[in-house]
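Let me begin by presenting the structure, written as C-alpha cells, before commenting on it.
Removed from the display is one protein chain of the complex; every other protein chain stays in position.
Letters A, B, C and D mark the chains in the order given here, with residues in each chain numbered from 1 onward.
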C-alpha cells in the first residue's frame, strides 16, 4: 500500500470524526427556546401505542389533534401510582383499565407539529429545542414533573454514527422523538404487542426504561464489529503488516474513544435518574436502571480493552518496523566494515609507483606471491573484522 | 518553506500567547480597591435601555447624574418578584408598569465616572477594581445582593482574543461594563426593541441571562473558524505537507487549549450561579442557565475534538516524514550494499601485480575470459545481495 | 528467537486478552431478567452444608424441592441477630439450635433449577440474570434484605483466568452459585466440618465473609507466579536477553493491569458492604471485612510493584539494545573515517597520468621513496584521525 | 558554547534547586516545640507601629519588656469588634481611641527574645518553632484565638528565592517575624504613616490582610522577570540557538514549577482563612481575602503560561535540531548514492585485464570513444539517480 493511500485513509478518518461531531448550528444571539429545524431534517410520522395488561393498540396518527382523543392533557402526577388516564369513548375509567401510552415520532422536520405537541403536553420550550437540535449529549433532565432523557442510538453502517432520541415521561405517557425513521425499538414494540415479559403488566416508567435499555443494547453489536476489525488487523500483521496499519489503528482508536464518551454520557444520565427520581419510579424500576448501569460499565470496559488491543497491535507493528530498520543499519555496517578495509588494500596495490625506479617502490608487485599475499591480507582483515563482529554478537542476533 | 520562516511562525505564536495572556499591571503594595485605569483604555459611552412588556426606551446618557432620574437608588431586593422601580416623571408606579433597566458602558477609561456609578449603585470597590483591571477570569461573585458576573467576549479578528464584560445585576437594573466599544449584544437589543421572544415579558435576571447567553454564542463561530483552518491544513498535508505544519498545528492547539480554559471558566461561573442564587431567580430562569451549561459543554467538546484532529494531522505528518527518512536510509543501504562489494572486485583487478613476474600474480588478467569472469563475479555478488535484500522484503516494502 | 516467533507470542497474548474479557452475549432488546444460559455452561450440583456450634451436616441434594425441607422460605430479617430457622423434622427451634445453611451450586447451566431456587428464596430476577451471565464485575448489591455479592475467583492454569461466584446472604442462608465445578473454598468447608477457628460459633454473615476472604486469598499465589515469571525474565536478560522479551513483558504487564482492575473491583464492592450494611452485620464481622480491604490493598501494591519491575526490565532491555546500536554506528563511523581518506590517497596514486609527458604529472611515482611516502601519508592521516577520535573519547567509551 | 559549559549550567541549576529547598535540620527525636536557631540566623530588630484613625506611632523598641507598656497582655478576643487595648500612659481608653499594633521583628537569631515574646502573647511553642525553623510551607493555622499565617516573600536577586514571614494575629496586635532584614512591606507602612486608603480606619485583621497582600504582590515582578528571560531565549533561538538552550529552558521550567507550588500553598492557606475564620473578620475583610485568591490564581496561570512557552521554545529548538540532523543524513545519502555507482564504473575501467590477450578483455579500453562512453555511462547513472531522488522529492524538500 502506498504512502499516498495511507494518507488518504487518515484524512478520511479525520473527516469522519469532524462530521460525526458536527456542531449545532447556533444562531448567534438567537431567541432561547425558539424551534428551528436543521436543513435536511425529515418530517416524521406519529405512531401511537396504548396498552394495559388486558389489551394493546398500535396505530399511526395523522395529527397532534387526533392525539387529544387518546390522552387527556393533564399535569404529570407526583408519583407513578394510581394514575387513570382517559380512555377514548369511555367517561368512567376503572382503575384496572389504567393504560400506558407511547407516542413515537420519527423525525424532527415538522416544527409546527412539534410545537403543537409541546403545547398539548406542556413541554418546556428548552426541552423541545433540544429535541430539534439533534446534536445533544445523552443526558437526563426534568422540568417539573416532566422527565426528559436524551439518548443516542447507534446507527447501522460503516463506523460509528448515532441518531438522537428524545424521551419524555409525562404521567402515563411516554413520548419518543427520533432524529429520523428507523430504530432498534422493534423488540420493545413486539413485547408490548405479544405481552412478552412483564412489560404489559407495568406502567410508563418501565416503558421508558425498556426503550432506554433497548438503545443501550444497540451498542453491543457495534463493539463486536470493532473487535472483528481488530482481529482482521491482527491477521494482516501476522502476514507482515502493511504501511497503513498504524493509521487504521489510530482511526479505530479514535472511534472507540468516541464510543466510550457517548456511552459514558448515558451512564451519567442514568446516575441522575437513580439519584433524583428513582424514588418516584414504580416498584423496582430503579433496580432495572441500576442494571442498565452494569451494561454501560461493560460497554466502557469492552471499549477500553479494544483500545488496549489497538495499542498492542500498534506496538507490535512498530517493534517489527524498528527491528527491520535496525537490520538494515546492521547489514550496511557489516558490509561496509568488511569491504572498506579490503578495498583499501586493493587501492594500495592499484597505485602506479614505478617499481623500476627504486626498490622501495611497491616491491610487492614484483614478488612471486604478491597477489596471493594481497588476497591473504584482505582475507585476514575481513576475517578479523568478522570475528570481532561475531564476538560482539552482531552476526547472530 | 524555509526553516527560518517556520521558526518565525513559531516565535510569533509564542509572542501572541504571551500578549493575549497579558498579566495585570500590579502596583506592588498598591491600595486594594483603588481604581487605576490601564493606559490605552477608552472612555466609553453610557447607553440606557429601559423596558417593560408595554414599551421600551433606548438612549445615550451623558453622565451618571442623568441616570439618577431613571433609576431610584435602593438596596437590591431579596427576590426578583414584585419590584416596582421609579419611572421618571411618574410618582405612582403601578405593578404592571414595572420596568427593567439596562445600563451599558463600553469603555473603562473614565475612572471618575465609574466611581460615581459605583457610588450610585453601592458597588463594592473590589468589584469595580475588577471591572477596570480587564484581565480577570470569567467568574461569578456576589457582594450582598449585588450579583457580579465577569464574562469574556471573543473579538473578531485573527486568532483568539477576548474583551472583558463586567455584568452587574442589582434589583431591576443590569449594568454591563465593557472593555471597549463594539460587542455581540446587538441581537439582545434588537429583541428588546422589537419585543421578539419573551424578553420584554420578563425581568432583569432574564436580561442578565440573555446577555451571558449572547456572549457564549459568540464562541461558536470562533471554533468554526478553527475547524476551517484545520481543513486547510489537512489539504496542505494531502499535497505533501510543508515544514511549518507541525509548528502551525502547535500554535492552533495552544489556541484551542486557551479557548477551552476560558470556556470552562464560564461553566464554573454559571455553576456558582445555579448553586448559589438560582433559587432567587424568577420563574424558570435557572432552566435557561442550565441550558447555557449545555452550550458550554458543546464548546468544550468541539475544542477537544479539534485538538484531537490537530494531534491526528501532526501524527500523519510525522508518519510521512519518518517514512521518508526510512526510505532515504534504505536507498543508501541498498546502493552501498550492492556497489561496495562490486567496487571491491573492481579494486582487486585494478591492482598492479606484475603477471609477468610470477604465475601467481593475477593470472586472471591474462585469461581469455578474465574480464567477463570479473563482470560475472560482480553480477553474481550484486544478484546474491539483491536476492538477500528481496527475501528480507526491503526492496518491496 | 525469530521475529516471527515474537510476533506469534504477541498475537497470542492479544487473543487471550480478548477471550478473557469475553463480552456478555447480549440479546439486543431482550427481556430484562430473563434467564438464558450461555452455551457451554455446566449443569452443576447442589451441595448443602448446615451447621451450628454443636454439629454440622454436609450432603449433596438432588433438587431444589429437597431444599425446602432444610430451610423454611421466609423474608430475610432486618438484622442478623435472633434468627431461628426451621430445622427439618423439628417444630420447635430453641435459640441455641440456630443453624447456618450454605447452599453451594457449581454450575449455571440448569436454568430451570436456578429459577426454582430464585422463587424459593425470593431472589430478584435481575440478580439471577447476573448469576447466569458469567461476565459480571465483582460487585455488591442488595435487593431489599437480600445481599448479593459477585466475586471472581482466580482459576489455576497458565495466565490469569477467573470464575464467577455469585454469593447471596439471605437471613441464615448463604447461597453460592459458581460458574463451574472446582473452587478454592475447601479450607472453609474444612473449618466448618472440624469446627476449626470460630466459624461454627458464628453465623451466616461470617460465613459469607469467610467465602469472600477465601476467594481473595486465591490471588496471592497467582501474583507469586507472576513474580517468578519476572525472575526468569531477569535471568534471561542477565544472559543477554532475547528478542521476544519486550513482547513478553508487555503481555505480563497487561495481565497485571487486569488483575489490578479485578482486585480493585472487589475492594469497591467491600467498601459498599462496609458503608451500607456493616451495621447490620453481627458483632465484629465488619472488622473482618475491613481486614479484607487490607489484603486487597496488598494485592494491588504487589501488582503495582510487579508492573514497576516489568518497566525496569524493559528499560534495561532497551538500554542494552540502544547501547548495541550505538556501538554498531560507532564502528561503522570509525572504520569509514579511517579508511576513506586512506583509500583516497591510494586512489590518487592509482591515476594514470603519464609522468613521461610532463614533470608535472605525478612525479611522486618516480621518486625513490614514493611508495613509502604514500604509505606514510596514509599512516599520518589515519593516525591523525585516530588521535582526533581518541581525544573525542569515541575509542574508549 | 561548548558541551562542558552547558553541563556546568545544568549542574548549577541542580545545585540551586537543592539549596533552595534546603530541608529543615531535624534533630532526630528532638523535643517538639523546643526552639533552636539555625546557624547563620540574624538577630533582628523589634519595630513597633501603633495607629488608629487619628494618629500613628512608628518606633524601634529595644526589648520585649518595653513592649509590655504598649500592649496589655490578654487572651485574644472572640471577635474583632469592640476591642480596647491599653494605650500607654492612659488609664481610660475611649472606644474611638482603639489602636492597632504591629510588631515587626526582622530576624530569628535571638531565640531568647522570641521565647520572651511567645510568653508575653501566649504563643504556642509549636508555632514559635515553625517561626524559627525557616523552611515552612506557606500555611495558615490557629491555636485557639491566635491566628498564625506563614508566608514566603520572594527575595530580589537572580533566580527564585524566598524569605519566610510568620504573621500572628492576636486581638488588636499583629506580629510579623521575618527570616532576615529587608522586606516588601514598605508600601503598607507608608499607607499607615500617611493614612492613605482605608487602612487607618480599619483594624488588625485588615492589617494582616494588607501584609499578606503585599507579599503576594511581590510575585508579580518576579514572574515578569522570567517572562523577560524567555523573551531573550526566543531571540537567541531566532539567531540560530545555542547548545545550552534546552538546559537553560529546563532550569527555568523547574523554577516556574517551584513558584507555582509556593503560590499554590498561599492559595490553600487563604482558603483555610476564608473557610475557618472568615466569619470572625471585621466587616468585609473576607472579600479582600477572596480578592487575594484571584491574584494568586493569576500568578498560577502566568506561571503555567510561561511553562507552556518554555515547552514551545524547547520544541522549536529540537525541531530545528532534528531538521538539521535530517539534512545531514540526506546530504550523506545523496552524495553516496550518486558517487558510489559512478566510482564503481571508474573502478571497472581501472582494472588491468590485458586487452591484448583476448578480445573479451575490456575491449572498451581500445574503443575510439571508450572514455566518452564511460563518462557517459557515469553521467547516465548519476542522472538517473538524481531523477529518482528528485521524483522522490528529496532534492527539493
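Quick notes
Here is the rule we use: a residue touches a chain if its C-beta (ideal position, glycine included) is under 8 Å from a C-beta of that chain, and two chains touch if they have at least 3 such contacts.
Computed from a predicted model, the values in this text were never measured in an experiment.
Considering the whole complex, the residue from C:71, C:103, C:185 or C:277 that touches the absent chain is C:185. Touch with the hidden chain on the side of chain D covers residues 3, 6-8, 10-11, 13-15, 17-18, 21, 23-24, 26-34, 124, 126, 129-130, 135-137, 139, 141, 143, 240, 243, 246-247, 250, 254, 324-325, 327-329, 331-332, 335-336, 339-340, 342-343, 346-347, 349-352, 355, 362, 364-372, 374-375. Taking the whole complex into account, chain C touches the unshown chain at residues 184-188, 191, 196-197, 210, 213-214, 217-218, 220-221, 223-224, 227, 230-231, 234, 237-238, 284, 287-288, 290-291, 294-295, 297-298, 301-302, 305, 308-309, 312-313, 315-316, 319-320, 323, 326, 329-330, 332-333, 336-337, 340-341, 343-344, 347-348, 350-354, 357-358, 360-362, 392-394, 397.
Definition applied: only the chains that are shown with their structure count from here on.
A straight line joining the Cα centres of chain B and chain D is 27 Å long. Our note on geometry: chain C versus chain D, Cα centroid distance of 44 Å, whole angstroms.
With touch defined as above, residues shared between interfaces to two or more other chains in chain A number as follows: 329, 332, 336, 340, 343, 347, 350-352, 362.
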